[in-house]
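One structure, as structure tokens, below. Some questions next.
For this depiction, one protein chain was excluded, whereas all remaining protein chains were kept in their positions.
Take a look at chain A:
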Amino acid sequence: MDLTLDKKLQGFQLVAQEKLCSILCSIPGKKELILEPDLIKPLEHVVTASWLKLKGIQRIYKHDAAQPLPRSADQVHIYMIRSVLGTFQTLLKQLQPVALEEMPDIAMKMYHIVCVPSCYSYFQTLLEQAGLYGLVQLHHFNWDFIYFDQGVLSLELPNLYECLYLQRNTSPLPSMAQSLRLLQMICGQPSLILSFGNHSSQLMQMLKTLGKLPAPTNPPDYGGWLVIDRDKDYPASLLTPAIYAGLLLEVFEQRSGEILVDNSKNKISSQRVELLQGKKPKTGVNPASKPCSIRLNSTSDEIYGDNRYKRFAQVSSLIHAQVKALGLELQKLNDMQLDEMHDYVARKLPKLTELKSKVLRHLNASEIVIQMMGNFRKLQTLEEDILNNDSRKRLLSEIDELLTTDGQRYNTLRLLCLLHHCVGVAPEELQIFARNYCNLFGHQELGVFQQLSQAGLLPPLVAEKKAPTKLLSNLPLPKFQQTEFQANANRLKLLTSSGDGQDGGSSSRSQASGLQSCPSFVFNGTYIPLVAQLCSILLKTNSAEELSSKLGMIEGLQLHLDSGRTTPKAFASQLKANGVADHDVFPLRLRNLFVFIVGGASYAEIAACDFVAKLTGAQITVASDSLMAGSDLIATAFNH
């Protein structure tokens, strides 16, 4: 059997089934499954209801933290929850009466808790403290990578960014390392791994600690892995994408690889303060219109597949044209002879009507996007100016004006974070913004600024104003400071629209007219996502020497080879010193790359990687713990 890479990646589902099966089959009795609602959608990608039934699950319930579920004497309750301390504690509290029961039957465990993706080792301690040890059995289940779409994998761990970057809590790292280990078992070990960032290198460390792998059954698929931390490339998340899939995610709620298109509310409209929204759309105009969903999978939705990584403006007109063409096609029916019609209705019509409903769904979605994004061009210009540090004072006042006249809870803050990341915002400036922000969204949001400064998205607020700094900022001296972002972006040539760049502004303009010659098209020709640039460097490099000259200046990049951990520079000099050029891993013999982003990937990054892959004739798989838009990233700071 010919086993393509995509097939193999879909095979993660089989492994997940096998894992879940071994848990369920180890539990005897009449089983009932109680699921945390949040788990249902991703679990759909793993198993079906009939499968669960086959494994002895008699009923499935949604878990409700407010109401405990009664259990009859012969039933076994299996709870499945995310491994979040709060959720676990609530569940333990709910199960507390069990501990008080007289004469508990210890031999038969009637309660089980399955934690996804891993059962933190201190959960056992908490179980013991709650007096439930021996009565409740803990398990863990990691579904590993879920195959969303060609070239797109997700671990579906929605709280990971918050945990790692805002709380600095590394609890979820081991389960990720285990998933990566499984990937190595299935797809083989790559000849090199390039990691960028703290968490990434920690992950590689853990991968090593987890031990040796059994001999692989298949030849390796990937020539290289690229593992990078989200905070090494914030702009790729914070900038507003210009491509179809990216904008869909900006506007609509995403749940496990599908988006929910609701005419009455969406991600953007719910961010605004209702009182100042202007004219309210008349409710009840179309109460019958049920929210529908679009699956972001190119095999099940060919319209999405054709358009996912194209520029939105282009897609929107393509969809309009398609609707028209379909209308004409259906009109043909009127001019047909009877027997012709029979044939047509039997063969072509069902397909056409199905296609039509799909196209209409996309039409509806793209119209809502247009309506919601408002003055998109203005936003893009603003973002471009932020990237290129074009008249900083004006940028701040424009963001402030946006806050006042079109305040969006996450998106306005996102612009400020982008400004800080690219140019730097002074604490005093943040203070003024934060004051206005709290006035608009409430005093309780004060903590958000501290949270975001933890992740380096905003400057930390300082206790007392120090006179010297104040003086300095008032002096009209030209500043030549560069932020870390600017330095790295210049070294790696990520900014494509800045005046002094090699390609200059003119080339980016030509891209805007539809000619795509550079992966920066995902951001309207202003910025190349870091992962895409690193991928193209890895694929185009011919020797370690070349890699070292390209990446040597970047702090924090690490190469993980069979021989151990090193840096691009050290690797090159080591090869030179030993004089064994044939130990060089470059050029990569296997042209496939695996990209893993710790802390959420954006569709712009995926699209840019897809573009690089097509350009170089390689395959690039992008995986992450979740797929998110910039507003989702900012929203994580609000869960205090």
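Quick note on the criterion: a residue touches a chain if its C-beta (ideal position, glycine included) is under 8 Å from a C-beta of that chain, and two chains touch if they have at least 3 such contacts; residues count from 1.
To be clear about the criterion, contacts and distances are computed from a predicted model.
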From the list "peptidylprolyl isomerase", "Vps16 C-terminal domain-containing protein", "Prefoldin subunit 4" or "Two-component response regulator", give the UniProt name belonging to the chain omitted from this structure. "Vps16 C-terminal domain-containing protein"
Given A:M110, A:I319, A:A365 or A:A434, the correct residue touching the omitted chain is A:A434
Given A:C119, A:L180 or A:A637, the residue that touches the chain left out of view is A:C119
Full-complex touch with the removed chain, picking from A:G211, A:G564 or A:G617, is A:G211
Per the touch rule stated above, chain A touches the missing chain via residues 1, 3, 7-8, 10-11, 13-15, 17-19, 22-23, 40-41, 44-45, 48-53, 58-64, 67, 69-70, 84-86, 89, 118-122, 124-125, 138-142, 163, 167-175, 177-178, 182, 185-186, 202-203, 205-206, 209-211, 213-218, 258, 273, 275-276, 278-279, 292-295, 297, 300, 400-401, 404-405, 430-431, 434-436, 438-444, 446-447, 449-450, 461-465, 640
